[in-house]
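One chain of protein is taken out of this complex; the other chains stay put.
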Amino acid sequence: MKLRTQNPPHIRSRESSLTMMTDIVIATLPLYAMAVYYYGTRALLLGGFGVIVSSMADGACQLLAGRIPNIRDLSGAVTGLLIPLLLPASASYSMILLAALFGIAVAKQPFGGMGQNIFNPAAAGTAFAMICWPKSAFAYPVPFERLPAMVDDTVRLVSSPAYSLSLGGTPNIDLLDMLLGNAPGPMGGTNILVLLTCLIFLIVRKTVGLAMPAAFLGGASLMALLTPRVDAPALTAVAYELMSGLLVIGAVFLINDPVTSPKRTLPKIFYGFGTGALSMAFRHIGRYEESFLFALLVMNATVWIIDVWGEHLAHAMRRKNREFKTNPPVSEPAEQDVGAAQK
Amino acid sequence: MNLIVSMLTVLVSSAVIENLLFARAIGADHILRQTRSYRFIIEFGLGAAVISGVTVMPLWWLSQTFGRESWWNYARSMAAVLLIAVVSLLLTIAMAAAGRIQKPMRLVDQGAVYSASLAVVLLSLTAKMAFLPSVLYCFGASAGLAAAMILVHAGRERLELCVLPRPFEGLPITMIYIGILSLAIYGLIGHQLPT
Amino acid sequence: MRNYPRKGILLEQNKEPGLSKEIRILPALPVERSELPGPVSSTPDMLAPYEIVSIAKEANIVDEIDGRRLWKKLAQAARESVSGIVVDALDDEPYISSQLAPTLQFPEQLHQGLRLALRAIGASKSSIEIYRNLFDLDTRIPSSIMGVKVDRISGSYPAESYARRRLQRNSTLVVGACALLFLQRAVYEGLRQTSAFVTVTGDCVANPGNYEVPLGVSAGALLEAVGLITDPKRVVAGGSMTGFSLTDPSTVYLSQTTRGLLAFAEEFQDMGYACLGCGRCTEACPQGLSPYFIYKVMQSHRKHHIELADADLCIGCGSCSYVCPAKLDLAQVMAQAAAYTRRRQTAGGQP
Partner (left out) sequence: MPFVIVPTLSLKAGLLMSAFLAAATIPSAVLASLVGRKIPPLFSLPFYGTVSTGCVLLLRFCVSGQALLLEDLGVYVPLAAFNGMMLELALVHPRRRVPDALHDAVMMCFGFLLVAAFLSALREFLGSGSLWGVPLTAPIRIRGLVLPFSGFILIGFLSALFRRVDSIIIGRMLHASRRTAKQGGDAV
């Protein structure tokens, strides 16, 4: 009988790209539930629109690149799910459309598509939308006011706590409401408790590691502690800074994007810390009330430097460590050769 | 203390906020061809910093004196070019005398240094700052340019490992990379730059 | 307690039901006895070391852990006067229990063989090494076998090669359990080694277990004799992590070093995923290499930074391929990178 051969190992773990992406999709669903609870079914419309647009853009770009469209790995859908969560619930459909198109067709596919993009597509698209429509991207609807499917001028839009922080004033919302998400802000960025639950879920599922989010939040809070913007008690100020804007949702979803983050543990910590510190620092300098996405993009550009630096470090440690210098035992090379020969 | 803080502000803003490459795209076409190694980038930045820093001193004094006249608007550029030429020639000769030059810089690289220094000098003059800040501005802007070039170089190294779509290989993907980076920088700063 | 490797992967050991069953000789494949010339010594404990070595040579016993002749190993160890013998019975690869089962089922024979080997090399210390992370066992592993201390090796998957390397470094002779059993048979009963212990398992095998099969039998014949439920899609000779799959089992013949024969019903289908860059391979690699980095660098034309990655330190354990969520064949890439790096080193930096 003739059998198909294949290189060792002959058993594989059950985890796959599909399961990882499915975990992230599952983690976004509670946020959409909360958004429906606060803003009505328009949240679902936005999410579905984003998913459809970005998946179709993904497939179309793959067709243009001459490959068979493979949207099974759900990466485009994840991008489309994340973009509305980063924008206000009153975002117009053209905003979502442009953000998704920019994220997929500019920030992802020209770089070679899945797994090769340097910048996080969701972050890039949302940043582009924010720059194109600064007014409507930073004006948020009030929770518990049902939004119509088509937002018109009758909808009451207010500014977010992040804006009042950027003006140097303490938000007039108490911390518990911000914790529960009963505060104007990005559609998915406000309900902190749900976000932390999602983070715990992802960490338990081992889809993301603990290192980067912890280092990110640590860096952000340290920066906020050192350079306070409001004259409140220090811890209160730090809590306000952390819970306003996109920091927490970024710590859950955007920082942990496996493609655009370093690989070894120490570089991961460095990257997370740097991103947190940078985004907090530019809340002082920048004009926009939210600087996390831009800081993330800048840090994405430095990931390759960080990775090579980490490889240098590991190289030096191996050189120092005697144990790794001994030659491999006799059996394995033989089996390698046989495996290669069989192939 | 206050002085130091203001100086630091000038340095940081010139290096990051008014970054020559990302915010103004000055020298991009040279950089695209010529980011060969980190060492070269450092030398490039140092050269631009020294040349522009030395050049801006007499120019600042000149613009203080002739700033009102209408012909100065034209004479400024010409004077800057000539001064940069003189300073860079002196620098080259000095380094050659010190024996620091193994092989002379290629002409195109010299051109890149020229245009970078020219841009720095003219910008620091249009900003109408005091004397010391404008010199600091030159150093900071050159440092920012070098940092931007390092980022671009790292990006190209990373892009070598990607299986890019064929039409995008080389220049186009680098341009898109720089574009997204400058989007990020612009968002961090968040205001339109005066040209 | 030594914990090595520091990294690596924790596999679920599918050793049952193979391990707890007793070792059988298949009626379809009888093991023929071939006597050694000369009488069997009545007092084996009185034998001189050189006699034991010569008997091992006569009986041409092969050590199953590295395929070397036992008498050569013994003679070399006697020359180098090593301090002791470690019986290698740790099967850290899933499914395989062809060393563990004989150790647990023929303890006194093993003990006698161990005593003979100790006499042969003139050493005193001895211990038996068994893998610690064995969860789903029906039989419990004793703390000592016939007074010989059992050393439980903890740590995740590629523990065997690490244990071997550590022992080689502090001058201890590592002998496989099966080889010692055959040594005991040769001395006490005067038999040559004409058989080997093989674990036959997998989801196609009717009654999985450890079998003593004559040497030179084809894998196909062994599978037929053990009995198949369905026709297997993949047949693997050797361990499930490092063994190699066979195109035609009827043309591959078992040797002393074949420790397992696995028959699986399902194939891997390629989902066409691209590398996510999740970095799990980097977390898994026991050698502290970064298969992600090496994979990326090997993709590129001019292989920058390849000398950083130390690909030649790869031991081919296959952990990276196991954990890869995109199901990439990273072990193959690592092997190519290792060959490339060695070429570079020999060529003086230039491939």
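Lettered A, B and C in written order, each chain numbered from 1.
Note that in this section contacts are C-beta pairs under 8 Å (C-beta built on N, C-alpha and C of every residue); 3 or more make two chains touch, one makes a residue touch a chain.
Please read these numbers as outputs of a predicted model, since none were measured by experiment.
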For the chain not depicted, the shown chains it touches: A, B
Contact with the hidden chain (one of B:Ile41, B:Val54 or B:Leu118): B:Leu118
Sole residue of B:Val54, B:Ile173 or B:Leu188 that reaches the chain not shown, by the stated touch rule: B:Ile173
Selected residue (touches chain absent from view) among A:Val25, A:Ile131 or A:Leu196: A:Ile131
Absent-chain interface as seen on subunit A, which is shown: 94, 98, 106, 110, 128, 131-133
Interface residues of subunit B (partner: the chain not displayed): 22-30, 32, 74, 77-78, 80-82, 85-86, 88-89, 92, 104, 107-108, 110-111, 114-115, 118-119, 122-123, 126, 166-168, 171-176, 178-183, 186, 192-195
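Throughout what follows, only the chains that are shown with their structure count from here on.
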Relative to subunit C, chain with the most remote C-alpha centre: B
Of B-C and A-C, whichever chain pair has more C-beta contact pairs: A-C
Centroid spacing, where centroids are CA-atom means, of subunit A and subunit B in whole angstrom: 33
Centre-to-centre distance between subunit C and subunit B (centres being mean Cα positions), rounded to whole Å: 63
Length of the line joining the C-alpha centres of subunit A and subunit C, rounded to whole Å: 44
Of all residues in subunit C, the ones touching two or more other chains: none
For subunit B, residues that touch 2 or more chains besides their own: 157, 163
Interfacial residue positions of subunit C with respect to subunit A in the complex: 11, 65-67, 94, 161, 164-165, 168-169, 220, 231-236, 238, 240-250, 262, 264, 267-268, 271-279, 282, 287-290, 292-293, 305, 308-310, 313-319, 321-327, 329, 331-332, 335
Touching residues (chain side subunit A, partner subunit B) in the complex: 64-66, 106-107, 109-112, 116, 118-119, 124, 127-128, 130-131, 282, 285-288, 291, 293-295, 297-298, 301-305, 308
Complex contact set, residues of subunit C against subunit B: 296-297, 299-302, 304
